[in-house]
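Supplied in structure tokens, the structure appears directly below.
Here the complex is missing one protein chain, while the rest keep their positions.
We call the chains A, B and C, going by the order they appear; numbering starts again at 1 in every chain.
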């Protein structure tokens, strides 16, 4: 049934450690079946411009597994259903027809779309226009529905935990509070797991609206026990109950005010204001996206890639590969898009944190 | 129901990265409930000699999470049901009664036994003599039944994968085959996961008896594709079909013979003999047991420890904490002891390896 | 001459990876000679309050070498010659007399002062009041005169390079420019070494005033060669020639302006403004101070510590231990304080960078 398929693979959205491992496994598993694989550069845009694709062979992908980034060059975010019209600002048009045409003309059988919610939504719309699609979930935030975990998440958590270790030894030496902002606009997975592993004093996540007073109370409690420093981990999407956070602070020039951009800066300013404790903030930002995948993520990404080809060989189409340990399973793409997998507030890891005395500010 | 319990905790068997995190979480979660925790040194022997226990407080365990080893000093293997009689070689006696007596006299309510199959079996026998026990599974081999994964395993796999990366770059430069022996006497989990992550050419595990000819064929295939080097990962318990392995090689003195001790040496000797290819072997040994736990293992170990206390608080006794992602659950200890969790030969990771062209020698 | 000395050791200024290794070596080397060592907490303040000192024994320091932070608890910056008078804001007094008295009363023979320029200046003033001092240089910025290198610097450079690796793979995937601010207020050692190791496109350091136009030209050159991303490393003390940098940007609310606090934010804003290229900035901050020392820094710190004791045994006083590879030598403290070791603009590493096409914006 599946002899000599021709597979296209693209990666969309932000960088995630393990992308190359997915590409490696897809290429190896396809070639083992005698199929062909073509790498599409620049996300979906690469299907508009046919110069942006190149055959992926075992020789080409040899040795790429440990490396960060992606050999497909970029993880461009363009939406082919909504492309800016050159020279006409604010004007957009649907170019998905070109993709469908190119896909057919080049003789592709299946598109392996490695991406997050946005990319999978586009994949779903393309599937409705006749392009057979198999999705591989990709978000370091780990907030994609349907799969227990996404590749890149373990690496992001490790990077954040490593940062907490480093900042902890410095905070202790300097008797300071450090507020560390990690990724997680809609879900607090990275903050939760790194905060637990890194023995934070408080973890603030979107799923648990926080009271800044309770965070300050936790810091004050440290002092009473002779611990003159603290670590607060804040997901970028954490929000205060009520919302009485400081958003401006006096600038160094004494005349103007600094607008406190991120939640970490605001939390730090509040802690200083309310406890008098010297408090600094740090935004980890893209440090969490890059670098070599951890061994866990390498293997997870390889398994995602190989499973994508196996599902295709079994006849699956328009599904996403999902990790349900110890298995990889197929779930229909419509079942997972436009949903956010949030941290259950009574999850085992949250209970573990509370048991270890970590405050969620609630 | 559970007010003011007095918990004893010991660790038995070999070292595993994450032991300190278990101890930390047990201590914190117990103290949060107003309970007391005592650390028992030297495994079960510490319950024979009451000088070998000390209270564990939040202050005492502060900062230990990232560190390898165990603050309980040793993970002695002594079996209290079968203690050597001093001065009478070959004679043993059952001293478990002393343990039961000490346990009661000191007012302990529950023993948290962190250990592998042997330690949990002893825990089970002690529970039959009236000591309430909750077990935490510990083996870097990941072969304990009932739990998807044990702490320390991810660290061991990472260490092994890191070694494969290093040996790979050297094997390539020197155009050699490297045979790397990793832990796994009864199950091939470490070999499988590290070999997959580290792009080995062949993985030999107890679950899949290998033919050395097929391993050599895989190496020869490399050469045909212009890859003049190779990596073979061997679990210490891997066994050849039939068993025609070389076990002796001429010594450097030309007169005597060297006995090839481990399976890696034997496989390397066979590859050299059959393919003429320069082949070296390396035994990773205890490198896999030590060091700081990975972030994954830190969190897993913390969750095991906190769950142990939570289960005790809920009234569970004579159970082992088991990881069934995303939850921690209680399983009766008799259900898990004297069993080995082997790698299913059709598991997703094995299929992934085969899809990537990795040989199992079968 | 040196039998049974009683040594006090303190650490001043900011955290630096390797502090514990210095303390370990000082303790071991002193005990080997039959001397005593006392650890003084909170920098010089610990000599005002005699409750803040504790004997350091081989048992106490066992195992501390790999760990970040300092077992002396804090690296407080207080200056005993200029102590705030409690209750009288803006008032200060000289309490150095108390230190001299305590030092004598407790029978100390030598103070080993581990610190940067500020701490060593205080040490020098104390030596003039009769306290025999031996200094160990400590600054992760590597800008202390008299010594080729200070401990902690290699770790800071490694952390910064690791960040550049991670940000590079993400910048490439996202086709962005990343501006990374590293420590170095007066000297560009960290920026230079990490930028060279991490293949930055431009490195901006205090020693070489930069023209933002030249930095932008370098980014534009990347584009012409098909490299659609870039990395700029900026030392916090880098300054533009002339000084026409943007310091404000429109805030997200559209009404007010954000004050761009750091040099990295300003450089990023200028690059965006002048090249139209999407540019982000990241401040590594205290990540560079913390964590386990690299092996290089461990050994260097151990050598500094042991050499301090050896110099004391040889009768040296009021000197700083200096690293002149492969030796450790004594230099008079007055020869090194109030000086800054800047990067020579024609140093071999700068020439190496220029040879690799890295711009200094000049």
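Keep in mind that, in the parts below, a residue touches a chain if its C-beta (ideal position, glycine included) is under 8 Å from a C-beta of that chain, and two chains touch if they have at least 3 such contacts.
In this text, all values refer to a predicted model and were calculated from it rather than measured experimentally.
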Omitted chain's touching partners, listed by label: B, C
Chain not shown: contacting residue from B:39, B:68 or B:305: B:68
Option touching the unshown chain, where B:291, B:334 or B:357 are the choices: B:291
Among C:157, C:205, C:219 or C:282, residue touching the chain not depicted: C:157
Option from C:6, C:273 or C:310 whose C-beta touches the chain left out: C:310
Sole residue of C:32, C:82 or C:129 that reaches the chain not shown, by the stated touch rule: C:32
Contact footprint on subunit B, counting only the chain that is left out: 14-15, 19, 67-70, 73-76, 159, 162-163, 165-175, 178, 228, 251-253, 256, 258-259, 261, 280, 282-283, 285-287, 289-291
Absent chain, residues of subunit C that touch it: 24-25, 28-29, 32, 58-59, 62-63, 65-66, 148, 154, 157-158, 161-162, 165, 193-194, 196-197, 199, 225, 227, 294-296, 298-299, 302-303, 306-307, 309-310, 325-328, 347-349, 351-352, 355-357
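Keep this in mind: only the chains that are shown with their structure count from here on.
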Most central chain, Cα average position: A
Rounded Å distance between subunit A and subunit B, as computed from the means of their C-alpha atoms: 31
For subunit A, residues that touch 2 or more chains besides their own: 162, 165
